[in-house]
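Note that one protein chain is taken out, while the other chains of the complex remain in position.
Naming follows writing order (A and B), and every chain is counted from residue 1.
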Amino acid sequence: MTQQQTAGGDVRLAGISKTYGSFTAVQPLDLTVPQGSFFALLGASGCGKTTTLRMIAGLEEATTGTVFLGEKDITDLPPYKRPVNTVFQSYALFPHLDITENVAFGLRRRGIKSVKKQVDDMLELVELGDFARRKPHQLSGGQQQRVAVARALINHPQVLLLDEPLGALDLKLRRQMQLELKRIQTEVGITFVHVTHDQEEAMTMADTVAVMNGGRVEQLGAPADLYENPRTTFVANFLGTSNLIEGEIVSTGGDLVVAAGGGKLTLPRERCSAATTTGGRLLLGIRPEKISLAHADDADSIAAGRNRVTGRIVDSSFIGVSTQYVVESPAGKALQVYEQNIDRRAGLLPGAEVVLHWNPAHTFGLDADQDIDAGVESVEDAA
Amino acid sequence: MSLTEAPPAPPADPREPVLRKPSTRKRLVPYWLLLPGILWLVVFFALPLVYQASTSVQTGSLEQGFEVTWHFQTYVDALREYYPQFIRSLLYAGTATILCLLLGYPLAYLIAFKAGRWRNLVLVLVIAPFFTSFLIRTLAWKTILADGGAVVDVLNTLHVLDVTSWLGWTESNRVLATPMAVVCGLTYNFLPFMILPLYTSLERIDGRLHEAAGDLYATPATTFRKVTFPLSMPGVVSGTLLTFIPASGDYVNAELLGSTDTKMVGSVIQSQFLRVLDYPTAAALSFILMAIVLLAVTFYIRRSGTEDLV
Partner (left out) sequence: MPVLRWIRRNLVVIAGLLTLAYMILPNIVVMVFSFNKPNGRFNYAWQRFSLDAWKDPCGVADLCGSLSLSLQIAFWATLGATALGTMIAFALVRYRFRARGAINSLIFLPMAMPEVVMAASLLTLFLNMGAQLGFWTVLIAHIMFCLSFVVTAVKARVMSMDPRLEEAARDLYAGPVQTFLRVTLPIAAPGIAAGAMLAFALSFDDFIITNFNAGSTVTFPMFVWGSAQRGTPVQINVIGTAMFIIAISVVLVGQVIASRRKNNARP
């Protein structure tokens, strides 16, 4: 199915905020969602992502600020006058209407009489043609989810809002629906704004991810960029896992050199998001899968120019594709290392003395004045 | 897209941030929704109670009119004269409530756990009597309990009536026009009000709890005592209230199935109001009844710890 590019443009939030009494759900926020993009708002529960989405939908009145759709100010429009539709958490399908009538609901409210063709096409797009006369409770979770998408998409909204649309599905179905939604988005070319607490989901589907925490956007960017270049400890910990090592800057000529854990580690200056003055403190970050492990005895065979940290394995778990090690070292009590299971490595057992080494270019630097554990627990809460 | 290419920040809003408040019209919606119904209750339920309170302390006569004289003696006189009817009302209503609970619980349990595919049918049979006017059904008890009828004969043969007569519940070999007939009628009339809340709270109990209790070494009797009954408490509380409150003020059963010796306080209020036309006494009696019932209900709800009945 082809979709004409609706002349609408970007969703632009200018200084938008929401307070309930004395509680601030969303801090004044500026955000632009480019037309046609798949945009994800990612964060733990209570971070303000759903409230932001509901302000775009018009279901929540913004306390301050303006919502623009293209050049048009839609802040004061009620939801039924906005060219924006929502796929609700747990779907909110009308239990008293069958699938056809659920999907046709928006068309009928806008006074469109002949809805049959459009409804049939839309049910075809979501592969539910055979279920047109069923009631919502007679469908499985995945099917209900697709009805919810069809019910919103049939109105050709300029923006489709998805509020945790996959939260109620089991893991396997969720993976399948992620690809499905991505396919539909590419096919219809509508701007999707997707709210989720699942970082894998956000990274799989979205072009751009905004990580939210405590009512503000921590960082915004393409998934790979966010993963490789987190600018805050929250993002570093919330997206995947990071080893964060605190150190003191000893040299700023060329690459940065940092004294940490009894040794010296280097990182490229452009990968550091914090101020760099000699003597200042810095958090060094390195992803677990970028680290290689060597026996202390084999330390000589490590190539020169790599960052090194010595330590002792305290725990190892075999995951199948990889083995995950926890290493205790002067640089950090529980450094994580993921190693691909290409060859079985003998001797890397708990208690073994090891050297962790990695390419300095993979190191990133963060401001040391932050909670080093920010974002760690929220991942566990969400899991 | 890399970080440095992040979308440019939108131009700042030139206006000062304006706080939006929900419009007055929206805030008034609940009040408009409440207004007609609440007004109705205030004018036709609460206000009459005030009028009644004022009437109860008036003196005078129909011919000369009544006047508020703060004559509290009416209460003392009313209680002195009619305390037997008060005690009888509470006794009959209390007995009927206990009987309703004893009779109703097995049936509610049966519908909730044992009826299977017959559940809807049994439920319909419980509600069905409602569809015939309760006065007609109460009159039917006159036939059932008639002197020399089958019920009385059987009870007589089994010498049950000897025992009940000795207790003062029946008189020699008749049931009609005795306390037993009145209590029997009250129990019958208010049974559905006991069974339905009981059933609702029993039906909510997860059947697996019984299995879990059995798995944890509870006999069926212990399971009932420790699991089922405590979980059905909300139903027990609202069922007993829905039975006791109307039963305490009822005079239909006492008038149709009883005698002058079984008069309940409702009968007195009714005749004072509609026949004797002694309004102050009637109002005082009605007020005392209301106070007793409200006190009992409040005390009972506090004791049973279920305050979310509303």
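Heads up, the rule we're going with is that a contact is a pair of C-beta atoms (placed from the backbone, for glycine too) under 8 Å apart; a residue touches a chain by one contact, two chains touch by 3 or more.
Here the structure is a predicted model, which is why all the values come from computation and not from measurement.
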item: Full-complex contact with the absent chain, from B:Pro48, B:Pro84, B:Gly168 or B:Pro230; value: B:Pro48
item: From B:Leu34, B:Ile87 or B:Val154, residue that would touch the chain that is not displayed; value: B:Leu34
item: Contacts of chain A with the absent chain, listed as residue ranges; value: 57-59, 78-81, 84-86, 88-90, 92-96, 105-106, 109-110, 133-135, 138, 151-152, 155
item: On chain B, residues whose C-beta touches the chain left out of the figure; value: 29-31, 33-34, 36-38, 40-42, 44-49, 51-52, 55, 103-104, 106-111, 114, 120, 122, 124-126, 128-144, 146, 188, 191-192, 241, 245-246, 248-252, 256, 266, 269-270, 273-274, 279, 282-283, 286-287, 289-290, 293-294, 297, 309-310
